[in-house]
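Reviewing the structure listed below.
Yeah, one chain of the complex is gone here, protein chain that is, but the others are all in their spots.
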Amino acid sequence: MPGTVTFLTDYGLDDEFVGVCHAVIAGIAPSVRVIDLTHGIPRHDVRAGALALRRAVPYAPAGSVHLAVVDPGVGGPRRGIALRCGDRLLVGPDNGLLAPAAERLGGVQEAVDLAGSPWSLQPVSATFHGRDVFAPAAARLAGGAALREAGPPLDPATLVGLDLPVPRREGDALVAHAVAVDAFGNVLLDAVGADLPAGAARVDGRPATAGRTFGDVAPGALLLYVDASGALAVAVNGGSARDALGLAVGDEVRIAP
Amino acid sequence: MPGTVTFLTDYGLDDEFVGVCHAVIAGIAPSVRVIDLTHGIPRHDVRAGALALRRAVPYAPAGSVHLAVVDPGVGGPRRGIALRCGDRLLVGPDNGLLAPAAERLGGVQEAVDLAGSPWSLQPVSATFHGRDVFAPAAARLAGGAALREAGPPLDPATLVGLDLPVPRREGDALVAHAVAVDAFGNVLLDAVGADLPAGAARVDGRPATAGRTFGDVAPGALLLYVDASGALAVAVNGGSARDALGLAVGDEVRIAP
Partner (left out) sequence: MPGTVTFLTDYGLDDEFVGVCHAVIAGIAPSVRVIDLTHGIPRHDVRAGALALRRAVPYAPAGSVHLAVVDPGVGGPRRGIALRCGDRLLVGPDNGLLAPAAERLGGVQEAVDLAGSPWSLQPVSATFHGRDVFAPAAARLAGGAALREAGPPLDPATLVGLDLPVPRREGDALVAHAVAVDAFGNVLLDAVGADLPAGAARVDGRPATAGRTFGDVAPGALLLYVDASGALAVAVNGGSARDALGLAVGDEVRIAP
């Protein structure tokens, strides 16, 4: 069975960066399959990348290597890392990007520092570690190389974490935060279905209906639902909850009876 | 020979949705190849998706499974279906999306209802049947499973069709409709080359020249041509016919001598 690399970045698809990383992987490990999770993470938005990766990893094949690069500190003092979480491996910068996915996968059992990795393309550029450090490491690991060969071990306790907002109760209301907005304008919150207040009927003061899917409310109406990743979410049937509520990622969202 | 899945949606590439479907397919059927036809169908535009799929299927390998998801009614009463048309299989919502491609492939010989399919990921979400119902079915079918195992049979006569506009003659003019606009601004019509009126020299009252390719007219001039899908189409050499004519999909376009 060939290995699988999943690949997520903020590179976008207008430049050749993603394609060049694919080319590097194919040259090192020709039988490895690469699955592009997305390259549309907003530029330098480590949190958005981390949450998308966390949502995606449960659906990847057993044994996958998860390559992720949202790396505003490339070439600076931040570390490059590779992690083992059960049968999965994660590769990317040590800036919190991998942390929520690693936690979802059961925590980090083994970590290495990719600085000076024998697998990196030489000379390593200062601005494109995706190509020169991370893609080669993911390719070798997916091809079956041992994690300990990628670089010296790190204490997992020293890995950089990610601060995430925390929803709170205020009386019979839930105050959560918009953590992602998808291309349809659906707004994901940092809460789960069980957090939904009893009798919830308002989102930021506007009438909303709790339901299962978009068609459960009238066209243009607000829907409160548990989205396919398990998150509490807000949608407009046939429209955009982001636009209807004027929300941006990070904003508080008040859900009340 | 590994099976092939072609994949078309309105998910866009900014979220992880397409990548997660790829991951699901790879987990179920590791040797299956997935070809992304496009994920840029305008949101919820079933007609646009249906026509793009119809244009693409003739070029896919024999035996392909065509997975398509433009699904504004996800989680509601619309059915999920898998169809056999000769050596091809089609998988998606029963909302007309698959109908023109099925007709192009010779019509539906066998149909099944995917509600309650034993292949679906459990629990099936209410809003992401691409991941939970359709991608698993496409993966199993491309891996060689029999269509009848996907769910109970349906009478093909009960499948939802797609209403398409019909061009008409008005005297010596042809009144057609814009059915697609590509990224270059070329406008495809719901007519074929044989429909072109003799001596056609005007499009919506503006001078145009019938020709084979863009360079057959001066830069900036209007061209009437048969596009690579066989449709009658309008272009501007080095420009955008959509912008030049102020056209949107669905608009009437009058072609006259």
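Each chain gets a letter, A and B, in the order it is written, and its residues are counted from 1.
As a convention for this text, a contact is a pair of C-beta atoms (placed from the backbone, for glycine too) under 8 Å apart; a residue touches a chain by one contact, two chains touch by 3 or more.
Quick caveat: nothing in here was measured; it's all calculated off a predicted structure.
Only one of the listed residues, B:Ala56, B:Ala102, B:Leu154 or B:Leu174, touches the absent chain: B:Ala56. Panel shows subunit A; residues 11-20, 22-24, 26-27, 30, 43-44, 72-76, 125-128, 131-132 of it touch the chain omitted from the view.
For subunit B, the residues in touch with the chain missing from this view are 1-2, 4, 6, 8, 13, 33, 35-40, 52-53, 55-56, 59-62, 64, 182-184, 212-216, 225, 227-228, 238.
Quick note on the criterion: only the chains that are shown with their structure count from here on.
One inter-chain figure worth recording: subunit A and subunit B are separated by 30 Å, centre to centre, where each centre is the mean of the chain's CA atoms.
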